[in-house]
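Missing here: one protein chain of the complex. Every other protein chain is in place.
Chain lettering (A and B) follows the sequence in which the chains are written, and residue indices restart at 1 in each chain.
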Amino acid sequence: MKKILAFLLAAALLMAFAAAASAQTTLTYANFSASGAQEETLKKMIAIFEEKNPDIKIDLQLTGYNDYFTGLATRVGGGNPPDVFELNMENFLAYMLRGAVADLSDLGIARGNYSEGTLAAVSSEGRLYAVPMSFSTCVLFYNKALFDQAGLAYPANEWTWADAQAAAEKIRALGEDIWGYFQPVSYHEFYKSVKGNGGSLVSADYTAFTANAPENVAVLQAMLQRVRGEGRVQPNQEDMAGCGDWDMFTEGKLGMIVTGIWGFPTFTEKAAFEWDIVVEPGFKDKATFFFANVNAISPNCAHKEAAAKFIDALGSDPDIVQLRLDASWELPTIADQSRLSQYLDITPPANRAAVFDSMNFASAPPALIEAGAAAEIIGNVLSTLESNEVTAQEALDDIQAQLEAAELLK
Amino acid sequence: MYLPNANTRRTATAVFLAPSLIGVAVFCLLPIAMSFYYSFMDYDLLAGSMDFLGLKNFARILTGREFPQVLLHTLTYLGLYLPLILLCSLGQALLLNRSFRGRAVLRTVFYTPVITSWVAAAVVWTWVLSGHYGLMNQALSLFGIKGPAWLSSRVWAMPGIVITAVWKDTGYYALMVLAALKSIDPALYEAAGIDGAGGARKFFSITLPLLTPTLFLLVVINVIYGLQVFDSVLIMTDGGPGGATTVFLERIYKYAFRQYKMGMASAYSWILFIIILAFTLLQFRLQKRWVNYDA
Partner (left out) sequence: MMPKLRAKQLRNAAFYVMVVLMAALTLLPFLFMLSSSFKGSEAIRTIPIRWIPERPTLEGYIRVFNMPGFSFGRASLNSLFLALATTLVQVLSACMAAFVFAKLPFRGSDKLFGLYLATMMIPGTVTMVPNYIILRIMGLLDSYTGLILPALANAFGVFLMRQAMITVPDSYLESAMLDGASLYRVFFVILLPMVAPTFFTLVLLAFMGAWNSYLWPLIVLTSTGKQTLQVVLGNMNSMYRNNEHVLMAGAVLTILPILLVYVLSQCRVDSGIALGGLK
């Protein structure tokens, strides 16, 4: 009898051990940047991670960019957030400032693997709140054929807005339907461009708005001069009449355009002329976008260590990073730039180094908890300026007044 | 209806009413009560914070710059849409009322826009309303008219949305009018014909008055839905250009999901509800003046 009992006990213990050993952690992961062209790539990345970590399983939930953040906010607000989720820079700030992402500082993320600038962007007061995964930016694209036709030297890294304006005027003179430059008068372009004149939309200590400071007025004035009046070098909405900005460029009607590097595939496919890129010129100094996609962990997640392993792998595991490079899916935010030579060697465009140079001038969006409201106020005023006579000073005074009245700084 | 057994009546009432009532209570009334509660709070969707604000949300909305514009845009939509939808659905119904070869096909044709989803319709019409290359402006140029930049123009964006909506909804309301047309006793027309009335006279003296109950229904429904216009605006213009097509639901959505302010969004929808209620009550009050319920 004792023997049987002992045997049963041993068997029970064995089964318990076996169960514990095969206990799997499942993590839900919400992502938008892979939706569409890169879904297979992301799935392969996840497969690599699962192979290296057999006790962790990832449940991938992909949504297209348009509705991703509505869905995510509903899930967070409804108390059912995914364990791990992807965020772009603006939303990262919104989520972090509201405590909707977990503090990752003590979860063993290998910080040395990531470029310093990107780590700074996802940290606050010394604590780490997300792990960067990929990076993208805007650069100045230019149509070599049009430049040749106008007898101009190609844009150089040292260019400022003044140089660009001069070249744009010469290209505009080439024909009725040929335009010189394109940079939308929008909230995004504006908050970035004012940095190029040493300005900012809000004071350094976030206690006051500085929208209508003189250096900002100068920047807006230059932007408006491009797109207004008889001598405009940039087409306004009516001039474009339904033709997209990218299409104008690929159809050879636009000399220069400031837009994202995700345009490489489309431009390669559709442009019938030679084109190249350069770091986008700033008003005085350079200021560029920093579009990073980062991964964060929900504060409700029950398996934060496993989740941390996952996002660390997505950001810096060598095999996973290689997959990203092979698929030309944005750029990894790793510190070791030598691995990126593969990216540099693909043409067009020839001057891919400009993409990395841009990182040196990266400017982050204002870290306001009410950034959404501010963006809307500013965007609404800016978007009307193309087609009316309001001066830069008046517009910025209006914006300043509205921002103050909305009590967005608490 | 009379039932001999009171108990049967009670059980039957309960059984028949239960599914719908439970659904309404749990998925309609309860969320409505919750949203009423939120409207007095500063409820941040992401942070989960809930601070009591009293009437501050309502005050901010009603005294802000934005509200008159939102009201104007929504009423503009209604003012343009309502007459057009009544005219077009009446017209279509009259066409479909006569029997002719291929009528069934035509009915299907007219109904196709109705069954299209807004996602698909918006894709197509954003195209059609394109400045240079769009179907609309190319057609207008055949008559020598230079079409505006429609969805990129502050003045013409809302009319563009209205045109799309009329195209999309006419088939549906036409069927309602058609059903009403068919229930008009043909004997009335015969009698009028014997008295020497012509087509137009028949229309204005018989058809139109007898249609008024249906037209009333149409107006009530369309005011309620029109004040809540959303999908078309969000997909086609996103409230633009430059805030020229902001409407109630678009604002509510953006307060909730771009600024994460559920309190403001809830307050906004309660204000909208009062407006809708007021319009509806007004219409019911006025119906005695023009709606003809005699058979």
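Rule of thumb we're sticking to: a residue touches a chain if its C-beta (ideal position, glycine included) is under 8 Å from a C-beta of that chain, and two chains touch if they have at least 3 such contacts.
This one's a predicted model, so the numbers in the text were calculated from it and none came from an experiment.
*Asks:* List the displayed chains that the omitted chain touches in the full complex.
*Replies:* Touch partners of the hidden chain, whole complex considered, are A, B.
*Asks:* Of A:48, A:174, A:218 or A:243, which residue touches the hidden chain?
*Replies:* A:243
*Asks:* Which of A:57, A:75 or A:228 sits in contact with the chain that's absent?
*Replies:* The single option touching the absent chain is A:75.
*Asks:* Considering the whole complex rather than only what is displayed, give the residues of chain A touching the chain that is not shown.
*Replies:* Residues 28, 30, 35-37, 39-40, 43, 59-67, 70-71, 74-75, 77-80, 82, 242-244, 246-247, 266 of chain A touch the chain absent from view.
*Asks:* In the complete complex, which positions of chain B touch the hidden chain?
*Replies:* 1-4, 8-9, 12-13, 15-17, 19-24, 26-32, 34-35, 38, 45, 91-92, 95, 98, 100, 104, 106-120, 123-125, 127-128, 130, 132-133, 135, 138, 167, 170-171, 175, 179, 182, 199, 224, 228, 230-231, 248-249, 252-253, 256, 262, 265-266, 268-269, 272-273, 276-277, 280
Just so it is clear, only the chains that are shown with their structure count from here on.
*Asks:* Help me check something: in the complex, which residues belonging to chain A touch chain B?
*Replies:* Against chain B, the touching part of chain A is residues 69-70, 73-74, 76-77, 94-95, 98-100, 237-238, 240-243, 370, 372-373, 376, 380-381, 383-384, 387, 402.
*Asks:* Could you list, by residue number, the parts of chain B that touch chain A in their complex?
*Replies:* Chain B residues touching chain A: 44-49, 65, 130-134, 149, 152-154, 240-243, 254, 256-260, 262.
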